[in-house]
Every structure is written in structure tokens, then in C-alpha cells.
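Here the complex is missing one protein chain, while the rest keep their positions.
Naming follows writing order (A and B), and every chain is counted from residue 1.
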Amino acid sequence: MKLWALSKKEAQDILGNKIYLLVVLVQVFIILGAFGLAVASSVVSDPALLDQYGITSNIKVGMTQDLQGSQLAQDLEAQKLKLVYYNSTQQANQFLGGQLAAVVTISPPGEVQVQLDNANVFYQVASTKVRKAVNNFQTRRILHYSGLTSEKIKAIQEPVTLKEVPVAENEKVEIALESAYFVEIMYGFIMPFILLLPFFLASNIVTDSIVGERERKTFEILLMVPLSSTMVVLGKIIPILAFSLIQSVAWILLLDLLQVPIFNTLLMVAVLFSMGLGFIGVGILISILVDSTKEANSAITLVLVFATFILFVPLFIKSGMFQGVFNFIPTVLMVKIASTPVIGLEIMLYLLPTIVISILVFLVTVRSFKHERAIRL
Amino acid sequence: MSSRQVMINIEGLSKSFGKIQALDNLNLDIKKGELLGIIGPNGAGKTTAIRIACCILQPDQGDIRVDGYSIHHDPLKIKSIIGYLPEEPNLYERFKARDLLKYFAELYGVPTADINPRIDELLELVGMTHRAEDRINTFSKGLRQRMGIARALVHDPDVIIFDEPTMGLDPATSQKIRNFIHQLKGDKTMILCTHYMDEADQLCDRVALLDQGRIRDIGTPDYLKSKIHGDVILQIQVQDPQQSDQDAITALPSVEGLEVVGGKYHISLKSREEISPVIDVLGRRVISVNTKEPTLDDVFISTVED
Partner (left out) sequence: MIVVFNSFAANLEAEKGLSITPSLTGFATLDVEDQGGLFSKRLNPEILTIRNSTYEPALARLEKGLTNGFFVVPSDSVTLIQNNDSLATVLYLDYRDPKRSVIRQEVNNTNQALSSALTSSYLESIKSQNNTTNTGVNEKTSGESLPLQIVRKVMLAVLLFLPLFLFGNLVIDSIVGEKERKTGEILMAMPFTSADIILGKSVAVVLTMALQVAMWMIILLGAGFPLKNAGIVYLTVVLTALPIVGLTTIIAAYAKNYKEAGIGISFSYIFIVGILIVPLLGYLSRPSPAANISPMTLTMRLFSGETIAPGDILLSFAFILILSLISYGISIKLFSRDDVVFGPRPGIMRLTLELMGLKKRGALK
């Protein structure tokens, strides 16, 4: 009852904070923006997707006039590249780096010369496609003289074939983009980033909670209320933790809508809960320890930079030495949990440190709230 | 009065903040239903003592028992017995008056059914019924102080502590606040910290003089006043003051002391009957005569100056 009253009041304070509500809204744009960026960059670096969306025709390759209609030109066109013809190699080279992604010519002795513009947005795709076309051209030219059977030629041109057999196709999970890069960037970075965003925000908001009351001189009456420190700290944590979790769950639903399905939602919420407890606990701890809201803001910024480092760097680093430690990093666990439909029970073991640390943070917060230092009036 | 039960018992209380000794072996008993005034200069340790009693601060040494509960063992119990009006009772600005009281009533665990009647009663007491639905941030300092008092009383505490309740208020509002306190007198045990001696004089059963963390003196206002001077101070302005006048006046048996302040004689007398012999000494040279009763101000100044 007492706790409920305190929580209700804190919740009203949070909801009355227009800036907080604004930032909550801004998150939606961040999510949509990050999603769009992930889609765009996946498409740009994936030849198959570029073909699918008909963007390949924007990659222009320069050739000399005399190669028009040649076998090489046909091979390049087979890769859906757009060919532009010039009178001379020099003339074509002038446009390289501008509108041309590559210039392909054949030198008098019959050597194929390829010049690629490294700075082009589509460099990777252009490079792959041009190389493929030139390879096909070369192979055909050699085999032309070999006198092998057409079956052998095919085997030589494509010595390894791959057949894909879908398993459980009727339970297929739809993904916004069928691209490895997209899946990696979405699950491996954007998903944990988005879901933790509300907690970053929360720890920022919550730094105001104690030091703000002290500055506004309302703290003394709060201290006079017959509530134990644990209750007061809980009363401050519960509302913001609830709001943040609601946001996180909303973003999970939004990701599902965007066809980035999040698996094991309940376990995810549990992970988010304990991380949230940690984040918010640290925010309140800072609020207890500092002298002014200004100081609190600087302190939480530092902490969040540090947290970002700890939580997000392991997602990008492949390190045999640290891999064992990385397995315990909650963001790494989030990636595992969210992207795997069937998760093993050993994940609980890996979650243990996260839970223990969160609870420790909470206990330290309660403890330092009791401490007189927190009560400098 | 001594037969009454002791409500608050302060024993050997010491507290220091770094090098500053805020309280130095403070001992004090406050009886049930008593209104004790605490006066003392800034930094005397008044607020520290109160905060320890309210279990906001921890003492270095000593104990306070409120209604038998020790601050070391039952802080929550004590907190629900005490109603405290801090020196700067800033209230949550965005609340409406009624909601603020309701919020604190819930925090103090007042039974739900009792909350609304209790709030109505309190709003009536502090004369805020007509502003019940207005927000705190629209209130003047005086209104806020009234809300602060209502808030302190929301859980019907047995002990009420006021820290400078009339500081910075206009005389009319101050008087109103004093009236509230007067109304509460009797069934509640109260502590009143103040800088205003007339306030302590007007309201308190006993007054404790606190200085440098110690009680310098304690007693009824009359007792304290009687300790420094006689009953009457006579202020006389004369034409052409002479040393012989002073000798003659001090020779009078009822005269307790004489000072010359700005060309005026300030003479302390045991009783009013002694006025005419003094005037007789000075004869026709007297220009003006004033009498003045000693106040707690005089007590305060003379004690602190010692």
C-alpha cells in the first residue's frame, strides 16, 4: 500500500515529464532508421539482392566502342551491369570515379584490363560481378580450344553444385531480407541496441530521482515517511523499470512486425528485466552519491559510455582468448536467445552473472541509501 | 508536571560533522503533552538534534527514546509517531493540495477509509478548504507553510516537531501559524525550534537554550527571564548627566544594576515600587522615563554572549 502510493507518484512524475515522452517517441524513429539503414546496406553489398531490386543496372561499366557486341560485353551484360561505350580507353578512364564504377578493356595482346573505382558505393558488387564476367569470358576462351565434351566443359565451369533442401518449410520464419549481412547486423547489433535503449534512457532519467529531491528540498519529508530504505529504493525503481520494460516489449513487437522475429520472448523479457534492474540501480546509486543533478548527468554519461563498451564491443570482436568471457556478456546472450528458436538450458548458467550483478547493484543501492552520506541535507 | 509520563528522552547525544561538533552530550526529557521550545543561535545544533530524533541522521553517541522506542532499533515506529515540519518544507509542486495530503496519508499508512475525513479536517484546521483543488505551485509562501503543517499532521502523530515554522512569513500569517500550534497544545507533545523569542514566550511550556551543541539553560519562559534581570528596567534620559547621579542611584538598595547607553541610564530594579526613589535622586533634570520588561531576547543575547 505504502509502496504502491510511492510507485504511483513516481510513475506520474515520469509520465508528466514531457521530454521523456518525447524521447520515447524518438526511439521509434531510431528503430525505423536503423532498420532502414540495415536494409539499405545489406542490399548494397549483396549482388543477388541488387539484381532482385533492379539496382544493378545503375552500376555502369565503361568499354571501348570496338568491344560493343563482343563476347566480353555479353558476359558483362549477363551480370546485369550497364555498359557505356567510349571512343578510347583514356576517355572512359576520365569518367572512372565519377559515373563509372569500372572500365574494362582488352589490350592488343589480348589481355583483359579491369580498372575499378574503390570509392564507388557499389565497389564490392561491381568488383564481384566484373570478376565473374571476366572469369567466364576467360574460361570459355580457353575451353574453346580444348576440344572437351560439353558435359566436361560444364563440369569444369561449375565443378561444385549446391542443392538446398528446406527443412520444416511449412514453419518457415519470414525475414525482411533473406540476406546473411542483414541477419547478422540486425540480430547481432541493432536488436540488442534497440531493446536496451529504453534502459539507457531510464538510467538517465533516474539519476534525477534522489539528488533532484535533495535539490528541490523535498527529500527530508520523504525520509520522514515510515518506509524502509529498501521500500523507498524499490518505489523509485519499480515505475521506471516497468515503463522501460513496456517499451522494450513494444520494440520487440515492432521488430516482429518488421519481420525480424524475436524468439524466446519470455526469456528475453527476463534478461531485459535483470539488465534493467542493474541499469536503473546504477542510476539511483549515482543519484545518491553525487551532490548535484549536473554532477549526476556527467557521472551517468561516463557510466553509459563504459557500459556501451562492455556490452557492444564483444558483439563485433572475434577473439579466441576472450570468447569464454564474452559468453557471459548479456548482449551476447540476447543475440543468442533472440535468434534461436530452440535454446538450450545451459543459457541459464550463462545468465547467472548478469542476474547476480543486477541484484548486487540493487543491494548496494539500498545500502548506500541507508548510509548517512546519502542524506546530506 | 513532573508526574507526567516522559514522551521523548534524549540521553548523552553527540554528533559531529567532520571537525564540527554539532551536538555535545545532549540530555533532555520532554513530557507528554508538553510544548518545548528550543532557541539558540544559528548552528547551535537544533536542526541536527531534531533530525536525529526523526531518525534521518544517526548519532555518534547516545540514544533518543520516543514513547519508549529507541531510534537505533525502531526507526520506522518512531517515524510514524512523529510529525515533522522541516525548516524548508518544500512540497511536490505539481500536486494539488488534496492529492498531496492523500499521497502522504498513503505513505504513512493511514487506513483508506480514514483518509478523506482526515484530509477534510486538516484542510479545515489550516483554513485551506477553498484551495483544496489548487496546485501547490500556485501557492504563496504562507499557504505552503500551512500545507506543510497539514502534511505533518496527516497521520495524526503523537509528537509534532516544528523547525522554524514562521520564518520569512508576514506578521499576520505568522500569527495564524502560531494559532494552529496553540490549538494543538495539550494532547500532542510538541517541539518548537525558533529564532523568534516572543513566539517561544507566547507558546512554550518550557524553553531550552541550545548553544554549541549543549543545553545552556532550560525552564519556563518566566524563569529564564527572571534569571538575567530584575522585573523592571528603567530607562531615564537626563539633562547634564553627572557621575554623582550614578553613585547615588547604585547606592539605593533596590537597584540591581546600572548602565549608561547613549546618554541614557538603564537601571534594573527589583520592583516597580522602587521607581520613585530613583526619580527623586535626579530631580527636575529628568527629560523622559520609560519602563521595559525583560524579554527572551535579552535572555538569549546575555546567555549566548557569556
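Assume a contact is a pair of C-beta atoms (placed from the backbone, for glycine too) under 8 Å apart; a residue touches a chain by one contact, two chains touch by 3 or more.
Predicted model only: the values in this text are computed from it and were never measured.
Engineer: Counting contacts across the entire complex, name the shown chains the missing chain touches.
Structural biologist: Within the full complex, the chain left out of view touches A.
Engineer: Looking beyond the chains shown, say which of A:L25, A:L162, A:L257 or A:L345 touches the absent one.
Structural biologist: The one listed residue touching the chain not shown is A:L162.
Engineer: Touch as defined at the start, partner being the missing chain; which of A:G62, A:P261 or A:P330 qualifies?
Structural biologist: Considering the complete complex, A:P261 is the one touching the chain left out.
Engineer: In the complete assembly, which of A:I31, A:V134 or A:I329 touches the absent chain?
Structural biologist: A:V134
Engineer: Decide which residue listed in A:Q79, A:Q115, A:S274 or A:S287 touches the omitted chain of the complex.
Structural biologist: Considering all chains, including the one not shown, the answer is A:Q115.
Engineer: Name, in rising order, the residues on chain A that touch the hidden chain in the full complex.
Structural biologist: For chain A, the residues touching the absent chain are 19, 23, 96-98, 107, 109-121, 123-124, 131, 134-135, 138-139, 141-143, 145-146, 152, 154-169, 171-173, 175, 178-185, 187-189, 208, 260-261, 293-294, 297, 315-318, 323, 327, 335-336, 339-342.
One rule holds for everything that comes next: only the chains that are shown with their structure count from here on.
Engineer: How many angstrom lie between the CA centroids of chain A and chain B, rounded to a whole number?
Structural biologist: Computed from C-alpha means, the inter-chain centre distance equals 64 Å.
Engineer: In the complex formed with chain A, which residues of chain B make contact?
Structural biologist: Touching chain A from chain B are residues 51, 54, 56-58, 76-77, 79-80, 82, 84, 86, 88-94, 103-104, 106-109, 151.
Engineer: Flag every residue of chain A that touches chain B in the complex, lowest number first.
Structural biologist: Residues in contact with chain B: 1-2, 4-6, 9, 13, 16, 216-218, 220-221, 223-228, 372, 375, 377.
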